[in-house]
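For this view, one protein chain was removed and the others were kept in their places.
Letters are used for the chains, namely A and B, taken in the order the chains are written, and counting of residues starts over at 1 for each.
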Amino acid sequence: MLRFVATLIACLTLAIPATAQQADAPIQQLLQSQSDLIVKSSRRTIGPAIDALANSGLPQAQVVMDKWQTRQMWVNTETGLFIYAEEVDRDTLRIFDFADGTEIGEVPDDGYDQLKPNSGIRGLIGTALVQFQLSDPEPDTRRRALDAIERGAEESHLAALRASLGNETDTQILARKQRLERLLTIAYGETDAERIEAIQSFEGDLGVDVRAALNPLLSARIEAADVLPTDPDIGQVLSPGSEQLSRDDAYALLVSADLAKPRISVEDQRNALIENITDGQVAGIQVATLNSQEARDMAYVALADQGTVTAVATEAEVDQRLANHVFYERYVGAPPEVVFAAQAALNAIENKVAINQMFDLSLDALSLASIYFLAAIGLAITFGVMGVINMAHGEFIMMGAYTGYVVQLFIPDYTLSIIVAIPLAFAVTFGAGVAMERLVIRWLYHRPLETLLATFGISIALQQIAKNIFGTQARPLTAPGWLDGSLVINDIVSISYIRIAIFVLALLFLALFLFVMNRTRLGLEVRAVTQNPRMAASMGINPDKINMLTFGFGSGIAGIAGVAIGLYAKVTSEMGSDYIVQSFMTVVVGGVGNIWGTLLGATMVGFLQKGIEWFNPSNTLAAQTYMILFIILFIQFRPKGIIALKGRAAEA
Amino acid sequence: MTDAALPRRQPFALRFPSVMIFLAILALFTVGVTVLSEGFGMGVISTSFIKTLGKTLCLCLVALAMDLVWGYCGILSLGHMAFFGLGGYAIGMWLMYARTEIIVLESLSAAALPPTPQEVSDGIATQIFGVVGSSEFPPIWAFAYSLPLQLAAVVLVPGVLALIFGWLAFRSRVTGVYLSILTQAMTLALSLHLFQNDSGLRGNNGLSGLQNLPGLGETPQSIVSLWFFWASALALALGYLLCAWIVSGKFGSVIRAIRDDEARVRFLGYPVEAFKLVIFTLTAVIAGIAGALYYPQAGIVNPAEIAPIASIYLAVWVAIGGRGRLYGAVIGAAFVSLVSTWFTGGQAPDINLGFYTISWVDWWTVLLGLSFVGVTLFAPKGIGGLVDVLIDRKSPNRHGADLGPDHGALREQEADK
Partner (left out) sequence: MSTLLEVSGVSVSFDGFKAINNLSFQIAERELRAVIGPNGAGKTTFMDIITGKTKPDEGRVIYGDKSVSLLKMSESKIAQSGVGRKFQRPTVFEDQSVFDNLMMALKKTRGPLSVLFFKPAQKDNEKVADLAEQIGLSGALHRKSGELSHGQKQWLEIGMLLAQDPRLLLVDEPAAGMTPAEREHTTDILREAAKTRAVVVVEHDMEFVRRLNCKVTVLHEGSVLAEGSLDHVTKNEQVIEVYLGR
């Protein structure tokens, strides 16, 4: 009785959906035919099932794959029929028929198993889905499909892509599709002529995708032979011991091709000898004498003669074998004609890339030069104009940067906080500069070495105070959102907006400096005091006041530079000392007492550093080292800098 | 003309009593420390403090060199600690090689076959350079196996570098602050170079384990530290005598003249550049020797030791001690470095202000920096000036003018009467 009731309930629950589902719809039949593969769900075996779906030409195939991929496909454990479902709650499913998408009803999920394809399978499904998505009415879907192809192209995509070209309406997407079609043609085109044509269409294209499509065509296998074969697909001839083919690799190649006897590593030889020690001897040779490689070689040969170990090639044999063979590359990526076309296209592209990289490097160098100029311009005033050497200049930069950081703590809006920080940083460092001039520097005019040491004392004190207040970890100074991102000119040339902003700021500072020095009363008096303080004093200028203001002005500019540098790099208590030597170099190289000299000096130092980095990109430390050495040498030949003052003015 | 007008050739000791006083104090100090030490005597002074004292003597020696080049010749070199570090590297290479060789030989001797030279060399290289991901000897280690050759390097490497740099700088008449900045740039370039892993000197790891003398694993550090202490004291004594001899004669006259008025010396017919070069190179060599004695006591030498700031501190010591007098440099170096050790070692009592506690570990550098400004402004003679007060020596009154037109010239307050 109980059993009957159970069967009845089971029949009732199953009866409703079973009757509503079209078990004989073509899509369901297709699924049933692949049922084993689908349910088993292994990445290695699933291929035929997906192919069958994709190639079925059934309109529902897309829905199936879509639901499968998003884990909404379920299988009825009883009937083996596939449906897709939404989970209503933990135990209830609302199920739909694949054949026409009609809702079948809400059922408990006990009778159904969810298909959970792993990521590998989902990828395969995604690839197969692409052909449907390429013609999807929704442009976003089409774009996503193109993205998917760009990430992992397959041969089948080519046909799908070509098929979808005709009815594409969006011109942008069409352009992308066409470009992608040509890229895929390079890789999978049927005829060589077709592929070569596609390759040539990309001549001079800087896209990374083009190079990525062309490079595999050039892949080659290194082979060895007695005589160089005359096949058309032979590339470069390599000599053993060169950069592309080391001597060991070349010989290993011969060994693996059964063209030579194997060698034995020092390690294996040692182990072989140890295994054959008997009574403190190896093949009759005292173990104690085996303390050189020659002795061990002899012992091993002796063992080989006894037949205990296999004979191996001696170094002389290795050399002879290598000399008797020729090593060459054989193109395996594509037929020779395609390879040559690809090679030609790549060469053309690489030339263009080099030019663009040079341009990009120049932009980098320019922005580095602006940073050096910013760091040095305050120094150009205090050192260049007043002749006061201020080792604490770097710490003024740091003070400016920390001012910016503190302002951001109080004003969360980044744009506003930068606008507040710049004048505030100027004010803070101006005050610090004036205080320092009044308390220390004015007692030490004409004693530059003592000034150097005293300001160094201030520098270490300020650095330590900053460390005590703000800690040793780097503090962020965040740029406003509109400075994020880069101005991208092409795949190679780009420059971040923040660097552009720093460049603009450097130009503004130059203009400000020129304006103050040449167009204002202060500038006039500064020039008067620097040229002849006594004469200036007798004309009613107060040299004390002018010196104080000039020093404050130079320090204030350092503060603003600090905000700019803080945006670009991290704010730490040591950031000042990172720039101080380079700043002095900039001023000295440019020629003391001349703002144009400082500009040229910064440009030279910036370009030099980037240029050296270009030769050895992995090592910025080395670049800095060589740059400093170069500057030391440069000063040997132009001790007064690029723009040198001559005559009596220079000696004053 | 009377005989009284001529200087009598008195013995060196009588003409320069300060030299004899200094040597006597140094000898007493050395004996005293030895007696109180753990290794030989009463054990009042710990081994680590013996090392601190030994290191301080080396710092005094390099300060002497700095005084010679800056106080006497007016060249504010910001590179002498680089020469000091190079001396340390030169001896450190041998110490590290020889000690690693012993370890490697020991571990290989257990193997079934006696090691080949190549195996030994590979073993040492892996031990030393494993930390920078290499197992091969860079070319600059070619002589590391030989103590005499590395000892020669202690003298030659700083000497030749100073010779080349000095020749370039002096011949193009770079003087004053420009020269200081140039020497600082040289120091920066050198330390940046050493910071690289492929410099061949283990990058920022530096050379370590230098306190263990090869072949003397059995000797306790308390004894070894005394040996180095004595060697440092001897080197300081010899260095002091050498410097005193140099500055006492006509050579001393000429270099002091160069400090105060270089152009005038040139018109007297002296090749100023050659004199500067001799002094610069000689002091670089002294600095190298001092470094070679210092770093085995410190145990580790790394590129941070060569950073430009170290050389500026050296100038600070000399200035605080009083430049232009040899004992001033020694006093300055000893005083500042020992006080520094005391403060940064956490021994100084913190000052509680109620709302804030001044912890000297954090604030000592601030105090040092500011006190240095104070010395420059208010006591140009430094601590050495106290001696003048003691023996009632007065300065000439030149109404505030310096003793010469050059940037390195003595200030009026610094000059002796």
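Criterion: a residue touches a chain if its C-beta (ideal position, glycine included) is under 8 Å from a C-beta of that chain, and two chains touch if they have at least 3 such contacts.
Computed from a predicted structure; not experimentally measured.
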Of B:156, B:234 or B:403, the residue touching the omitted chain is B:403
For a quick check of understanding: of B:278, B:348, B:367 or B:387, which residue touches the chain that isn't displayed? B:278
Out of B:223, B:246 or B:370, which touches the unshown chain? B:246
Touching residues of chain B against the unshown chain: what are they? 1-2, 5-7, 246, 249-251, 253-254, 256-257, 260-261, 263-264, 266-272, 274-275, 277-278, 396, 398, 403-404, 410, 415-417
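To be clear about the criterion, only the chains that are shown with their structure count from here on.
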At what distance in angstrom does the C-alpha mean of chain B lie from that of chain A? 44
Listed in rising order, the residues of chain B that touch chain A in the complex are 76, 112-119, 165, 168-169, 171-174, 176-178, 180-182, 184-186, 188-189, 192-193, 195-196, 198, 308-309, 312, 315-316, 319, 362-363, 365-366, 368-373, 376-377, 380, 402, 407-408, 411
Quick check on the complex: what are the chain A residues that touch chain B? 266, 270, 273-274, 277, 287-293, 296, 389, 391, 440, 443-444, 446-450, 452-454, 456-465, 467-468, 577, 581, 584-585, 588, 619, 621-622, 624-625, 628-629, 631-633, 635-637, 639
